[in-house]
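After the structure tokens below, expect a handful of questions from me.
Only one protein chain is missing from this complex, and each of the others stays in its spot.
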Amino acid sequence: MTEIRWHSRAGQGAVSGAKGLGDVVATTGKEVQAFALYGSAKRGAALRAYNRISDEQIFNHAKFMNPDYVLVIDPALAFSDNIEVNEKPETKYIITTHLSKADLIAGIPALHGKEDRVYVVDCVQISLDTIKRSMPNSPMLGAFVKISGMFELDYFLENMKRVLKKFPQKIIDANMEAITRAYNEVN
Amino acid sequence: MAVEFEVNKREVWDGNYAASQALRQADVDVVVAYPITPSTPIVENYGSYVGNGYIDGEFIMVESEHAAMSGCIGASASGGRVATATSSQGFALMVEVLYQASGMRLPIILNVVNRALAAPLNVRGDHADMYLGRDSGWIQFAAFNAQEAYDLALMAFRVAEHHDVRLPTMIHQDGFITSHTAQNVYPLSNEVAAKFVGVIDPIDDMLDFSKPVTYGAQTEEDWHFEHKAKQHKAIIDSVPVIDAIFAEFKELSGREYKRIESYDMEDADVCVIGLGTTVESARVAAKEMRAEGVKAGVVAIRCFRPFPYEELRTVLENCKSIAVTDRSSPGGAMGAFYNEVAAAMMTSQSRPLVTNYIYGLGGRDISIENLKEIFKEQQANADAGYITTDIQQFTNLRGPKLSFFKTDRS
Partner (left out) sequence: MAVEQQDLKLKANANRGLSQLEGGFDLLGWDEVTQGSVLPSFDGDASNVAFQKAEERSYSGYNSYTATVASWRVLKPVFNIDVCIDCQNCWVWCPDSSILSRDKQMLGIDYDHCKGCEICVEVCPTNPKSLLMFSEYADVGEALASWPEKKKKEKK
């Protein structure tokens, strides 16, 4: 079982990101779960979304998890939310930021000593460059693909095209570019 | 002619989407709705299927849930295949009309995405609305995940519209935890689903001009009781039809449904019995307890109405201590579900220990660890031979321990 927790603000696309990831993972024959708890949350409110990935049917419906990956797609939440809650010794963090990894970790005591499992990528800037608005979910998926090694990039891109098929070609292309850039830039 | 909607063998759908796809495949004639969180996408999607030509039906927006169910009654009495969806406050407003639908024996399908009842206002899931419908004369099925919300929605049409049943039927799924959780769903093809559900064969429909009928007759004490008794018997008698349709669906899909589901119960000393997604989480907890040497099992009620008293006695026959989990504020009594399980076990030979856990109100998380704690307390009861805790306890609640009712062992 692989468990992923997304830290996001309502409107940044963590829910779509989690569902899109689940959709692609399911094509590999695995069982997936993608959920978020929201409802009356306003745009901009902090929210968490969740993924579970397993070779067998997933029965655990609890929100509680000890995540294998923590994906932070809002730069400020890395500082203000408890992104390390219920972590494991091997939990990997992928955080969107304009800062260098060293500067980011310096500013977040909870990440001190975890340099080898913290990764940074500027999903906001990448999405502004490609999708032309702040939509950091797609780039985060590219970064996750790289860090997790769960898929070949090309396989993931092909399947994301299918997930996004209801959108105009221009938007699909921009998302593909965003995913690819984040895949290459995450460090 | 309707446009073909493409469905893959494996989809990643949430519970709402799954339920709406079942409505599409069942070729529902009329959906009358007043959408409410978290069930909104079910009727919203149906509306878009109609609007985009995937289905030849009517989507009617009304001014309240009371009107929504009233509209469903009109459409159903006219002989159409009818469905809608609601939650929480909307369900509460619909309650009066639920009794009308069942009293008139109209086979309406209601997808209930369970949500807490205010106050305080809350959009997340608990079973307060589900319990509100328990005496309404509807058949009630509980789904524990998105796949089941889809499967049961298809089967519900068969059950409700069967001439030996003719009762409105609800399919319950947990708000957000099922409705907004995308999981692998393996749908039937459009063709197979349509063939399975078939075409409604109406009875006493008001559009049959060769046989005009009166709906909504008034009866006083000289007739009312007989009608309600006949209705109650119809619910009880729906059992063989439900079982047959579950069996037919298994042939078709490979997925087995029973009115009462049990997991690891063959040799279980202790068990958790529940409804909804918690059943699946409890299965994980039971497996972990078994690894720790506790013979733990899980029992789930798939068919809340008609309630499977006899099957429950059989499955719990050798169990020593039972935790009944109620996801609804009991309002000064034991949980309603506890009372039903206790009633069944009071009339059993074994008379096991039965305790009540109130949990998860307003969508409060219940973790595997929470459930393992419940199993451990059951094991302590089984070892002691009596209930070692108060009979009713609140689980995963902040503040001092809250519990009520003690056993008298003097």
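By written order: A and B. Residues from 1 in each chain.
Everything that follows uses one rule, which is that contacts are C-beta pairs under 8 Å (C-beta built on N, C-alpha and C of every residue); 3 or more make two chains touch, one makes a residue touch a chain.
Owing to the predicted nature of the structure, the values given are computational and were not obtained by experimental measurement.
Undergrad: The chain left out here touches which displayed chains?
TA: B
Undergrad: Identify the residue among B:E191, B:E226, B:D267 or B:E317 that touches the chain left out of the display.
TA: Answering carefully, the residue with contact to the hidden chain is B:E226.
Undergrad: Thinking of the whole complex, not just what is shown, which of B:R81, B:R166, B:R259 or B:R283 touches the missing chain?
TA: Among B:R81, B:R166, B:R259 or B:R283, only B:R166 touches the chain that is not shown.
Undergrad: Considering the complete complex, identify which of B:V7, B:V62, B:V95 or B:I203 is in touch with the unshown chain.
TA: In the full complex, the listed residue that touches the missing chain is B:I203.
Undergrad: Who touches the missing chain here, B:A217, B:A247, B:A343 or B:A384?
TA: Checking the options B:A217, B:A247, B:A343 or B:A384, the one contacting the hidden chain is B:A217.
Undergrad: Out of B:G103, B:G125 or B:P306, point to the residue that touches the absent chain in the complete complex.
TA: Touching the chain that is not displayed is residue B:G103.
Undergrad: Can you name the residues of chain B that touch the chain not displayed here?
TA: Where chain B meets the chain not shown: residues 103-106, 166, 203-204, 209-217, 219, 222-223, 225-227, 229-231, 233-234.
The rule is short, and it goes like this: only the chains that are shown with their structure count from here on.
Undergrad: What is the distance, in whole Å, between the centres of chain A and chain B, each centre taken as the mean of its C-alpha atoms?
TA: Measuring from centre to centre gives 34 Å for this pair.
Undergrad: Can you list the residues on chain B that touch chain A in the complex?
TA: Where chain B meets chain A, its residues are 10-12, 14, 37-38, 123-124, 145, 174, 176-178, 180-184, 277-278, 280-281, 283-284, 363, 365-369.
Undergrad: Which residues of chain A touch chain B in their complex?
TA: 18-19, 22-23, 26-27, 31-40, 57-64
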